[in-house]
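Taking it in order: structure first as structure tokens, then the write-up.
Yeah, one chain of the complex is gone here, protein chain that is, but the others are all in their spots.
Labels run A and B following the written order; every chain starts at residue 1.
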Amino acid sequence: MNNQQYITAYYLDDDDLMKSVKHIREKGLSINDVLTPFPVHGLDKLLGHRRSYLPQVGFIGGAIGAICGFYFQYWIFTEAYPLNFGGKPFASIPSFIPVTFECTVLFAAFSMFFAFLIRSGLGLGAQAKIHDEKVTDDRFMVIIPIDESNRQDSINHIEAVLNETGAKEVKVNG
Amino acid sequence: MYVSPVREPLIKGKKDYNKVTEDITAPMAGKPSKYWYMGIGLSLLALLAGGIGTVITIWYGIGTWGLNKTIGWGWGITNLVWWIGIGHAGTFISAILLLFRQKWRTSINRSAEAMTLMAVTCAGFFPLIHMGRLLLGFFIIPYPNTRDLWVNFNSPLLWDVFAISTYGIVSLLFWYTGLIPDLATMRDRATHKIKKAIYNLLSFGWTGSARHWSRHETLSLIMAGLAAPLVLSVHTIVSFDFATSVIPGWHTTIFPPYFVSGAIFSGFAMVLTLMIVARKALNLEDYITVNHVESMNKIIITTGSIVGIAYLTELFVAWYSGVEYEQYAFMNRALGPYAWAYWIMMTCNVITPQLFWFKKIRRSLIATFIISIFVNIGMWFERFVIIITSLHRDFLPSSWSMYAPSLVEVALFIGTLGLFFTLFLLFIRAFPIIAIAEVKSVLKSSGENKKHSNHE
Partner (left out) sequence: MEHKQFQFNNKVIIPSVLLLILGILAVIGALVTDIPRERIIANLHLNNVYFLAFALCGLFFVAVHSIAESGWHTSIQRIPEAMGMFVPFAGIIMLVLFIFGKHDLFHWTHTDHLDEVLLHKQPYLNSTFFYIRFVVYFLGWGLLGYALRKNSLLLGETGDIKYFNKQRTFSAIFVVFFAITSSTASWDWLMSIDAHWFSTLYGWYIFSSLLVSGMAVITLFVLLLRRMGYLPHVNIEHLNDLGRYMFAFSIFWMYLWFSQYMLYWYGNIPEETVYYYERLNNFENYFFINIILCFAAPFLIIMLRQMKRIPFVLGITSVIIIVGHWVDFYQLIMPGSIGDKAGFGMLEIGLTLGYFGLFALFVFRALSKAPLVPKNHPFYKESLEYHTNY
């Protein structure tokens, strides 16, 4: 990251963005990031992002929750403090199910939420690098890294490609 | 994605993305109107009444309520169940409708989910105050203590503790997940320094990066997948509070799905009551259209009819079972001293929503508003009827009794209404009440000025 420089440019329509991203990729440029005001479908496929592993994280979290929740109740009623309730067996499995279920959901939701925050570097106090305040409104911004070894050529090339796509406000950013 | 021209647009007027942002954030800019001040004044007054009721209950004890030895659960539990039920619409809209890909949910999910959180807060208050000593409320949490005692995991009341707290937490996470991008929008639009700093903190450093969006969508979907069974489980467990007992009128297997259906029914009614006013007051009529109202009314009639069928099933099986106690419980409901409550319930829940079979009524805002209030009342009476009529005539005729709430109980109920509306009024000032990003994502396919884009 440090002093890597970027060229940013934006579009005003998601369809234009999609076409341009395709075009830019075809020209062999790498795209560092695309900032959009709402999730644009099919964009991650174009950018070559793989699917997130969040579901798997949730599954593992849920499984841990289920096992812990169930075993906790089982341990209480068979070891810690066995009590007779209405003549039912100490390990009365049907009545452990509701709490086990709730623990499953709770653990799964927690693990996914925090996995999401950690993986994306988001959280309380995280500072966003704001390239353009309208990105959260109606601008779709592409960020293209400059090849430092051949700086001026790279900038010219990128600008040329971006201008072909009709991008607005093409500029070099630190 | 292609959308058939047969479908009505979900967003009216010629809008572009910027206009959407402007429209939805407009209510938060500038000073609140005098109606807002009147509203919050009234709500705070109601909250104050609740505060007084709370102090009296804690100072003198539960004896200040109208309960007696036969009827141990009065308004307190009625209100608990009513509030929890109201919360269900939010999760239903954002989770189940998301899974069923109903696009109309995007305009109402944010505020409905917020109502979920507020309703759960109000609901959670009642069991805590019903225990008499609010400060010892933490006893319900299993924690290692010097007496080596644990809570009773065989008790449905404890399942409730887990269900309601899980529900509250997961709803909060779900709601906040959706809110993060919109808070970033607020941050970028804020001009005041302090406001900007606060929204900056709350938006968790959101930039709108494609990677984040992709993960964010996955997260929302899986959370929806989790929230869908969760919302079923919560009211199911509330119904277990009653149905696991062997009290006639309570011990019936249809309770779990029937309670869930009733909860969604009442939740939608509350969403409609508030949104019909809010869309007008906040100039959001282009986003929450008559089409949205009609869709919600369709859910009301579906869930209302399910509730109606459940009532009839209960009546039939009470006869069919041949159990005389069961039969008496239902006779007593319909014809006993609380028959007035039973018939209010029947009228409001089973008959009035049937008016929605007529398209004209379904699409009339005034009619919808009135019927939604009827449903709110009816569903409150449903819980009242279930709780009071099943308890007040015990197996022992010598303990038969009647119940009327004391002023303190009424004050507590009014207090939670005050809390709910206070929170709602603060919410509409602080957060965008429509999910901006989500509306933008359906704008092209479902807006009025549909450009038939060719996604190949």
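Quick note on the criterion: a residue touches a chain if its C-beta (ideal position, glycine included) is under 8 Å from a C-beta of that chain, and two chains touch if they have at least 3 such contacts.
Source: prediction; values computed, not measured.
Novice: Please pick, from B:Ser43, B:Thr218 or B:Ser406, the residue that touches the omitted chain in the full complex.
Specialist: Going through B:Ser43, B:Thr218 or B:Ser406 one by one, B:Thr218 is the residue touching the chain not shown.
Novice: Which listed residue, A:Ile64, A:Ile97 or A:Ile155, touches the chain dropped from view?
Specialist: A:Ile97
Novice: Determine which one of B:Gly30, B:Pro144, B:Gly322 or B:Pro397 touches the chain that has been left out.
Specialist: B:Gly322
Novice: Residues of subunit B in contact with the chain that isn't shown?
Specialist: Residues in contact with the chain left out: 1-7, 99-102, 217-218, 221, 228-229, 232, 236, 240, 243-246, 251-257, 298, 305-306, 309-310, 313-314, 317, 320-323.
Novice: Give me the subunit A residues in contact with the hidden chain, please.
Specialist: Interface residues of subunit A facing the absent chain: 41, 55, 59, 86-88, 94-95, 97.
Methods note: only the chains that are shown with their structure count from here on.
Novice: Based only on mean CA positions, could you tell me how far subunit A sits from subunit B in angstrom?
Specialist: Computed value for the inter-centroid distance: 30 Å.
Novice: Sort out for me which residues of subunit B touch subunit A in the complex.
Specialist: The touching residues are 1, 16-18, 21, 142, 148-150, 152-154, 156, 158-159, 162-163, 166, 169-170, 173-174, 177, 180-181, 184-185, 187-189, 200-201, 203-219, 222-223, 226, 229-230, 233, 237, 240, 436-438, 440-441, 444, 453, 455.
Novice: In the complex formed with subunit B, which residues of subunit A make contact?
Specialist: It is residues 14-15, 33-44, 47, 49, 51-52, 54-55, 58, 62, 72-73, 76-77, 80-81, 83, 85-86, 88, 92, 95-96, 98-99, 101-103, 105-106, 108-110, 112-113, 116-117, 119-130, 133-138 of subunit A that touch subunit B.
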